[in-house]
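All protein chains but one are shown in place.
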Amino acid sequence: MSDIKKVVLAYSGGLDTSVILKWLQDTYQCEVITFTADIGQGEELEPARRKALNFGIKPENIFIDDLREEFVRDFVFPMFRANAIYEGEYLLGTSIARPLIAKRQIEIANQLNADAVSHGATGKGNDQVRFELGYYALNPNIRVIAPWREWDLLSREKLLDYAEKAGIEIDMKHKQGGAPYSMDANLLHISYEGRHLEDPNAEAEESMWRWTVSPEQAPDSPEYIDLEYERGDIVAINGVRLSPAAVLTKLNELGGKHGIGRLDLVENRYVGMKSRGCYETPGGTIMLKGHRAIESITLDREVAHLKDDLMPRYASLVYNGYWWSPERKALQVLIDHTQQHVNGFVRLKLYKGNVYTVSRDSKDSLFDKTIATFDDDGGAYNQADAAGFIKLNALRMRIESKAGRK
Amino acid sequence: MSDIKKVVLAYSGGLDTSVILKWLQDTYQCEVITFTADIGQGEELEPARRKALNFGIKPENIFIDDLREEFVRDFVFPMFRANAIYEGEYLLGTSIARPLIAKRQIEIANQLNADAVSHGATGKGNDQVRFELGYYALNPNIRVIAPWREWDLLSREKLLDYAEKAGIEIDMKHKQGGAPYSMDANLLHISYEGRHLEDPNAEAEESMWRWTVSPEQAPDSPEYIDLEYERGDIVAINGVRLSPAAVLTKLNELGGKHGIGRLDLVENRYVGMKSRGCYETPGGTIMLKGHRAIESITLDREVAHLKDDLMPRYASLVYNGYWWSPERKALQVLIDHTQQHVNGFVRLKLYKGNVYTVSRDSKDSLFDKTIATFDDDGGAYNQADAAGFIKLNALRMRIESKAGRK
Amino acid sequence: MSDIKKVVLAYSGGLDTSVILKWLQDTYQCEVITFTADIGQGEELEPARRKALNFGIKPENIFIDDLREEFVRDFVFPMFRANAIYEGEYLLGTSIARPLIAKRQIEIANQLNADAVSHGATGKGNDQVRFELGYYALNPNIRVIAPWREWDLLSREKLLDYAEKAGIEIDMKHKQGGAPYSMDANLLHISYEGRHLEDPNAEAEESMWRWTVSPEQAPDSPEYIDLEYERGDIVAINGVRLSPAAVLTKLNELGGKHGIGRLDLVENRYVGMKSRGCYETPGGTIMLKGHRAIESITLDREVAHLKDDLMPRYASLVYNGYWWSPERKALQVLIDHTQQHVNGFVRLKLYKGNVYTVSRDSKDSLFDKTIATFDDDGGAYNQADAAGFIKLNALRMRIESKAGRK
Partner (left out) sequence: MSDIKKVVLAYSGGLDTSVILKWLQDTYQCEVITFTADIGQGEELEPARRKALNFGIKPENIFIDDLREEFVRDFVFPMFRANAIYEGEYLLGTSIARPLIAKRQIEIANQLNADAVSHGATGKGNDQVRFELGYYALNPNIRVIAPWREWDLLSREKLLDYAEKAGIEIDMKHKQGGAPYSMDANLLHISYEGRHLEDPNAEAEESMWRWTVSPEQAPDSPEYIDLEYERGDIVAINGVRLSPAAVLTKLNELGGKHGIGRLDLVENRYVGMKSRGCYETPGGTIMLKGHRAIESITLDREVAHLKDDLMPRYASLVYNGYWWSPERKALQVLIDHTQQHVNGFVRLKLYKGNVYTVSRDSKDSLFDKTIATFDDDGGAYNQADAAGFIKLNALRMRIESKAGRK
């Protein structure tokens, strides 16, 4: 019937992707390969194997990978070198995980000669775009099946009905009306959308937040931490050298404990509508602050400004799903080039939701105390130079003023 | 001797500008006009009159102006419409006050036919540039006297010695080694530089901060506030309509009480060196958060992104002293144009150093619940459209991938 | 059957849109309103009326409008104020006409309570996007019928067959294989695509070009012309005051005579593929040169650079069909603001394909001979100032160099 023989499904083991799995089998009569990744979402993955087996998936067609190190090393860290923030606030926690999932799915598809890939993202969100742009960029001939855009199970009732008929196990929460929020988690963040949050004028409930204690409940004493940077990446915390994933895990723990990284915003989706989301990014919030601090003493001014000017563009590329695009890669080449001297130490203070930069130090520092001092500098800087500097910078404005313009 | 007849001095009444006043009289044998402005620095201004009279300044040559409303209405508010942040962190509190001082000095100079203006900024800092670019832009023929770049009183001892000989009253603090920091204050912020802070690896002392309580000492209960916006500016707090200066005064009070707006950073000065500064911007920190929130529901995505792309450039212009430049004005025309629909309400939560957006609402909202919902939207958005959207956006990447590029 | 009652068709009177007209009647059983615009394409419009009547269109449903003045005044001129060039070469001749067509179609639709609009652009090109983004921006509830994306008449044979059965008159050229190129013309330009040009390695034939003589055939003597500018727009040629459309008509005549404005390029379409096009833009090529020249003496440096930095973005917006978007409008506000002093005269020399700026003059000139001269300037500019200017601009690089960076 269908010309699709094999499809690699991004499979979480949850209700939705289980229904998709069954629906793919029913609709396309094709062999399904399940791919389940640990990117730090904090859920056990082995149940996904058991469930897949229950659907008749062959053991050799079940892929369960721990991608946490690759995720932080090759995706999160490069993005933080750019100080990427979308629309002034969002740290791109969901966006940055999709390209890795897409990459691994395509690798598996290529390896097993699958002709299609599939995912559980809806037709209204950004994630479908992020997945599929990745698929197409990495394999231009791949077929993409996006069940949410194809099937008619658009209401919760229909989905549950289909699941029940298919003998899919349904958690109690789903029977009781489903999770109050649509959530997504990985080592960088957890996000909340939908339901109660769909009114941007309604405050998020305290009970919603999962990774961070409320600032009110955080410890009454601040905690200082020391971050060591090499080429723009954190390599040690409090003197202990850690792998990329261990760095982020540790910072999440510290940030979560101190109530750091909660965010409530309305963002503009690539598909055209505004959407309200809440995010917890404890470790990422600390990383951004620390990276700005180490760059502040190690980057040249104009290089830093060039990065700042390009940052919104870079962030939009990541948000919109263009991680694998040639333009994101070109920007990354520039950004990575700038990080060669971004080495040194930053001390931060964590306290009830706040991250304060307290001090920074580097053998590659461009901070020149001799020149910066307000005291006598012994001639390191000739103040008279400033007169000429100002005069020439003012020249065009003086000419304009003489011409009578206002 | 000198060809300068009359000079308008930006006079604070403090030791440094008092020495300058005397030095101008001694060096240029000219008539000095003192100009003292209340821009919310929180000091009494009348002592400046008394001191000026003591120097023999004619009463009609003493100008003491309350510029607080103009400062917030015509400088602070327009800048916050741009969401301006310099180098990712600095809210430009010092930068934004200089253009107003310069403007008023030139107005007075024009009025009294003065041929020169003078200020107390040093030859190493940004403020000399900000003052003088303003002077030249507003009066291309004005003469500028920058004593710190001309005289030989470069050490504290020489300055005090000169003051003593001139019979200038010297506060006890100066005799005891001077203020530990170089400070600047106005309604938007207070800044600290120099001394202890010249080592970027040394933590700022708690005793340094003046406007905000430490987050640790802030109230244990959060406080909610409601801001009302009209065309991008706050016009009411908690339902009470306020003038621009009253808005900022109130927000400073609220922010200070809750320990909001402390910042410790290393910045890149326009004159070429890095400098460490600490800043307290309680009201401004609240304003930035609130403005982002109201824009998030009222601005079109691409307009918001255009603003974000231009923001670093705008912020650099303000930082570098180009307020009166034609390019800053051109950007302002664009920014102000975008604010016509930035109306509505934002609720924020203040708690121990944090400002959280809690909700936002507007009659001009572009948030479309019907479309944004994850529930059935009754056809408001056709999910199938996303397939074509993705396919065409992916096309160039597929072609590139087929060409064998990686 | 169909729920569409009335549709406004952009009708040229040619074969394709005639087939569309019939197809709309056949397929949707709806009332068709034809709209035919004179935007300077150089074809008679009255035949379109006759043909429409032949299809049974009611006389009151036939709209034939001369939009030439509006086209140049409100679309071409504003775009040239931006010096807009797409991808370094293309003067956007096709792009700029679409928003006007879309606007007028929607006006007619609103006036006659039509529920749909339709156009003859194919599903592979940019024009469908430009038309439809305009439709949707100006009337969010309008229905759009794009026959080329819907019907099955995708080959030339099927189309001719349909036309023949429908009794549509078919020009001899169509019977003999059709025009060798797909062409589009308006007062700004004529474009050629398709057929022979689909091989980017094949030279365009001399016989293809229609508006310009070949440079080889152009007059052997150069011709000088004088342009007068007001607020960035040309208001007079050789001392004769002209309306916007008359300006462009005259410049096309002059440019065409001198073989000016031929272009052969490969461009990147918004829908994702590369496309080869040839363009003749005689008047526009002259206008761009002249506008740069008048701006060169009347615009401040940083304002000019700001415009240059934003230009590619503006050009992409126009190319991609976002004329009616809020971000294009915001940019236009900035651009128009910068043109207030762009007044004066430019003399150009036209000769065998070339446009040379020969001289420029303005009462609003910022060119200051006193300062610019290499001769003694009598102190207008203090050369010693340059030392300080350079020293401070070099400071950060010296610090970096001292830090051992390369």
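What to note about this one:
A, B and C are the chain letters, set down in written order, and residue numbers restart from 1 in every chain.
Rule of thumb we're sticking to: a residue touches a chain if its C-beta (ideal position, glycine included) is under 8 Å from a C-beta of that chain, and two chains touch if they have at least 3 such contacts.
In this text, all values refer to a predicted model and were calculated from it rather than measured experimentally.
The chain that is not drawn here is touched, among residues C:71, C:211 or C:324, by C:324. Considering the full assembly, B:300 is the residue among B:150, B:300, B:336 or B:377 that touches the omitted chain. Residue B:368 is the one among B:38, B:198 or B:368 that touches the chain not shown. Within the complete assembly, C:123 is the residue of C:56, C:123 or C:167 that touches the hidden chain. When the whole complex is considered, the residue among C:271, C:286, C:318 or C:342 that touches the unshown chain is C:271.
Interface residues of chain B facing the missing partner chain: 300-302, 341, 364-366, 368, 371, 381-382, 384-389, 391-393, 395-397, 399-400, 402-403, 405. Even with one chain removed from view, chain C keeps its contact list with that chain: residues 83, 87-89, 122-124, 128-129, 132-133, 136-141, 146, 148-149, 154-156, 182, 193-195, 198-204, 215-216, 220, 222, 262, 264-268, 271-276, 292-293, 296-297, 301, 304-305, 308-309, 311-313, 316, 324-326, 347, 351-354, 356-361, 365-369, 371-376, 381, 383-387, 389-390, 393-394, 397-402, 405. Interface residues of chain A facing the missing partner chain: 268, 271-273, 300, 302-303, 305-306, 313, 322, 325-327, 329-331, 333-334, 337-338, 392-396, 399.
One rule holds for everything that comes next: only the chains that are shown with their structure count from here on.
For this pair, chain A with chain B, the centres built from the Cα atoms lie 32 Å apart.
Centres computed as Cα averages put chain B at a distance of 43 Å from chain C.
For chain A, the set of residues touching two or more other chains reads 301, 365-366, 368, 371, 381, 384-387, 389, 393, 397, 399-400, 402, 405.
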